[in-house]
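What follows is one structure encoded as structure tokens, with my remarks underneath.
Heads up, one of the protein chains got dropped from this complex, but the rest are sitting where they should.
Chain nomenclature is as follows: A, B and C, assigned in order of appearance, with residue numbering initiated at 1 for each chain independently.
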Amino acid sequence: MDFSLSNEQRAWQMTARQFAEEEIKPITLDLDEAPDAHGTFDWEIVEKGSKLGFRTLAVPKEFGGEGTDYVTQALVMAELARGDSAISKTFSQNWKWSHLIAQACNPEQKERFLRPFVADHRFLLGKGITEPTAGSDNRMPPKDAPKAGLKLRAERQGDEWILNGEKCFIANAPVGKLFFIDARTDPNAPLRQGTTMFLVERDTPGFRIGKVFNKSGWRFYRNGEMIFENARVPHANVVGHVNNSDMKTQAAGDRTGGDIFGDLELAANALGVCTDACEQAMRHAKTATQGGVPLFEQQMVQLKINKMNMLTEALRSFVMRIAWEHDHKVHSANAGLAMNFSTDVIQEVTELNLEIHGGAGCKVARHAEKLVRDGFIWSHLAGDTVQRLKVAARLAKMAAH
Amino acid sequence: MDFSLSNEQRAWQMTARQFAEEEIKPITLDLDEAPDAHGTFDWEIVEKGSKLGFRTLAVPKEFGGEGTDYVTQALVMAELARGDSAISKTFSQNWKWSHLIAQACNPEQKERFLRPFVADHRFLLGKGITEPTAGSDNRMPPKDAPKAGLKLRAERQGDEWILNGEKCFIANAPVGKLFFIDARTDPNAPLRQGTTMFLVERDTPGFRIGKVFNKSGWRFYRNGEMIFENARVPHANVVGHVNNSDMKTQAAGDRTGGDIFGDLELAANALGVCTDACEQAMRHAKTATQGGVPLFEQQMVQLKINKMNMLTEALRSFVMRIAWEHDHKVHSANAGLAMNFSTDVIQEVTELNLEIHGGAGCKVARHAEKLVRDGFIWSHLAGDTVQRLKVAARLAKMAAH
Amino acid sequence: MYNLHLSPEQIEFRDTVRDFVEDEVKPVTLKADRLDLNDRTLPVEVLRKASQMGLRTLALPEDLGGVGADALTCCIVTEELAVGDTDVAAVLAETSSLGLRLFSAMTPEQRARFGPAFLEDDDYHLALACREPGDDSALGINYHRPAARMRLATTATRDGGGFVIDGAKDCVANGPIAKLIAVEAQTDKGPALFLVPRETPGLAVTGQPGPRWYHGSCGQISLKGVRVPAANLLSLGDASDNGRGVPLYPALNLGIGRAAYEAALEYAQLRVQGGRRIVEHQAIGTKLAEIAVRLEVARTAIWRAAWASDHPDATADRSLPDLPLTTIARVFTAETVYRAAKDSAECFGAMGVMRDMPLQKYIHDAMICLHTGGGSADDKLRIAEALTSHRRTQPMLAAE
Partner (left out) sequence: MYNLHLSPEQIEFRDTVRDFVEDEVKPVTLKADRLDLNDRTLPVEVLRKASQMGLRTLALPEDLGGVGADALTCCIVTEELAVGDTDVAAVLAETSSLGLRLFSAMTPEQRARFGPAFLEDDDYHLALACREPGDDSALGINYHRPAARMRLATTATRDGGGFVIDGAKDCVANGPIAKLIAVEAQTDKGPALFLVPRETPGLAVTGQPGPRWYHGSCGQISLKGVRVPAANLLSLGDASDNGRGVPLYPALNLGIGRAAYEAALEYAQLRVQGGRRIVEHQAIGTKLAEIAVRLEVARTAIWRAAWASDHPDATADRSLPDLPLTTIARVFTAETVYRAAKDSAECFGAMGVMRDMPLQKYIHDAMICLHTGGGSADDKLRIAEALTSHRRTQPMLAAE
């Protein structure tokens, strides 16, 4: 048992902390309040962070990346999220898919895509699964409706595949240069057996970005529709095998018993937001006064601060444990449980922080209110009932062994 | 970062797990349902466990104990509590005070008390703080009421101290052989400056056990009144200095920034109960049926099982972290936070387990219902508002640094 | 029109029962010994006195010799009684509501046979035996799916001018103390209800085995060749919709919460810590306020459901929503009171868990309400079906 960090881990943590404090915090509130969905993004911060290695943190060293372990990745995500949750996610979204390239792509694909990704500070990655009529059915294909799930169609024509259909709510869609796209290649087979994953470049003919979504929270984070109208993708861009897209839970990608990275990612990001909220709440409680007395003197404020810290430290313990478990290929349902837990924690902690900042009249603390909106994003990514049922199914499977 | 256990830690864990499974589980339900407060205790299980080292786990090796670290102690407490929470506490209550002997007693006292304690399998320890009119004021002496707190009076007469007064709700009182007793030696000073701690042996003249309390949960755990009527205690039994009883948060005892051991103890014990509840719930959900279909097929059962495991694994991560922090003398408010957290977790988890076992008619699953009663004990030991305010004060102090 | 004034009779009933509870019930039921789970003997003398006050025949119409109280009054009385003792409240609520239900459905001949004894004997209680061992009435797996129709294992076989009943019943409220039991059994024409006097040969009642997990009195009934005349067949008509019935059980549940809350509020004004009464600490004050808010709101929901059960026309004219208001009141009250009992107990520190103190009893009593029957999880599924107007037909009781 050892909770201490290595020097390298500590160094990454400190670099990220400083970046969050000095570069992210000064811009985050103004970006959050930009009136339209396009004004919330900032290429400059992406470039700055990329130069420090945050964009390529998970790319193996042999391809020019930082090749860090999961513990380091968790630390960096949490520190960046202390500055801004969505900016942290914009970086880590690339790790998610660079994990996937490293795990699932063939050597030729790695050369073709990882090299340019590493070289270009504005090269962002994305993945398209969700469609207008298929959300949770992709995550947990129903037993009694074998044809449920995504509909985007890919048909082979010689050395190419022709893609037709639509994806929605796709992270990084409006800013990414390369996407993993799940498409139905056998419309008569169930989802897991009839879907193929393709690498689709931004400038693919017949592929375009549709609407850009404007979220209530995570406003920095770009999210959009993808429209495929006879989009032509070379066969060489098929990831793994045809009719076998489910890389992340199959042989090539599965090292941790669930999603390789996504569960940890959301939990670690939430941890950063909670840490920020705890600090803010304590600072406010010690400096703001009522009748000349610091708010902290009031029992109800103390109880809220206690609860915020209690949940945050429980989450921190859990996150660091699953990061270590990922590094050591421990099979369990823990990452999913931590992700579910992070939903409850980030929402409760940010809401308590808002309560502490609340009070007089019709005014709101901008920062505290932003964190609540960011926290609500977890509801559909990490803590909805489908995400919890999925983990429960895994628990039952583990218990059977 | 390393979550693996040493071979020695693993060995203690396995010994405790086996003992809980083979020795504790078969007797726990019948003892719990014994009609009166005296029928719930069993010396035989104490002796059996003592022979395996569970009673003296925290006594330094030089005095014949097991001298284990906090990580091991946390593991053993959790495993024993998987069998029965109160039996686990009966053992660990001795560690709590053997920590105190080791930290705060002088060499002569150690010889005089630790040796016989180690030698006798029925030698149990206890400590008396609470009195009928002084509970939370002892834990958190109020600034604006300096004389609040315990009233038991000790007056010096030559080489002896004469004790008069009453303690209540004292753990192990009816079965212990040696007690640490806090008494007022300067009635005009505030609590922290006017109290002295004494070692009081069971057969001290003028000292007797009053009423034995009958709790709704933790029924194995003996709890009673202590009555002092001109009880005569030798001056050689003063622990530390006169008018300076607060060993556990002062120089001699403070190694972790709070209670040495008690916070971890309750959190680790809760972890064991939760682990038991999770196992029971999964087993029941997979074996019990409705209309021929296992309960686990129902979404609401899955969501409950998910929540139980989510909270339990969060607690496990937190407990192991603070055990490690204790071993490494890391100063923080974490142990207190983990203890508060364990209250919320044990109650929610045991209640969900009862829900899963609920259902038809007017029948109750004995085991599931017992765990809820055991879990409610945390409300006044680990999770009441005073315990939470105390930790909040510590957080504020840490934040000031 | 909309009016929340209670009638002078309702207020008088409440005051009378409240005084009775203070003077006659609590001194018996709050004795240290009886607070322990292991000794919950029914306070027979208290029940007898309550019967003399009319509480045993509270809901029975006046023309049948009862008090003829409306549903709201019955709920008020049940809450007050439960503040003193849930067992007393449960036994009286069961007999009173069955009195209304059974005697209203009886033929004049049946009323003549059973009525006088029922009215005269303060120990005469009623029971309805419809649950069979192994029954699972939870919606669960059948949510939004058609449920299989259950056939009763207890049978009533025609034999000459009567029936012979064989079978077993489980979890029969008031079973051990009832002098008249309405037993549901399968006939060749479907399920039917039979009036079976306690002393009928072949009928045996035993207390419910296992740990105590009910309020009042509860038992198992075994029927072996129990012979009843055809004249004992009762035409009860359609089973009422339980989700819209009189919320007596939620009212009882609320009484538990009030007992816990009143104890905590009193103690918080006496106990001094930190140099002031603990009610003056924000933490305790807030806790008490949260309890009070939820209990107040629960009572409002219960009273609405009670009044609605007597006034289906208010749903028809859209003054009230077309929802199972009693189920709504039950699920809300069960969760509220359990939490209120725990929070109240916490104000007492270690005393909150001692078996000779009432707080642990209140928690246990509230836990029973939260978890008996299908529990809140099941209630919520029933409400969910009602929200989309998914109607379930209840099994009907056949009548000759």
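In this section, contacts are C-beta pairs under 8 Å (C-beta built on N, C-alpha and C of every residue); 3 or more make two chains touch, one makes a residue touch a chain.
Please read all numbers here as calculations on a predicted model, not as lab measurements.
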Chain not shown: contacting residue from C:128, C:205, C:345 or C:381: C:381
Residue, one of A:23, A:79, A:137 or A:276, that touches the chain absent here: A:137
Of C:13, C:114, C:143 or C:163, the one touching the omitted chain in the full complex: C:143
Absent-chain contact - pick from C:69, C:83, C:152 or C:308: C:308
Options B:34, B:242, B:300 or B:399, residue touching the unrepresented chain: B:300
Missing-chain contacts mapped onto chain B: 298-300, 303
Interface with the unshown chain - residue positions in chain C: 1-7, 10-11, 72, 143-144, 265, 269, 276, 279-280, 282, 285-286, 288-290, 292-294, 296-298, 300-301, 303-304, 307-308, 311, 313-314, 317-321, 323, 325, 328, 331-332, 377, 380-381, 383-385, 387-388
On chain A, residues whose C-beta touches the chain left out of the figure: 33, 35, 37, 130, 135-137, 140, 142, 144-145, 148, 168-169, 213-217, 290-291, 293, 295, 297-298, 300, 347, 354-355, 358-364, 366, 369, 372-373, 376-377, 379-380, 384-386, 389
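Keep in mind that, in the parts below, only the chains that are shown with their structure count from here on.
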Central chain (distance from its CA mean to the mean of all protein CA atoms): B
Chain A and chain B, separation of their C-alpha mean positions in angstrom: 41
Junction residues of chain B, two or more chains touched: 385, 389
Multi-chain contact sites of chain C, meaning residues that touch two or more partners: 281, 283
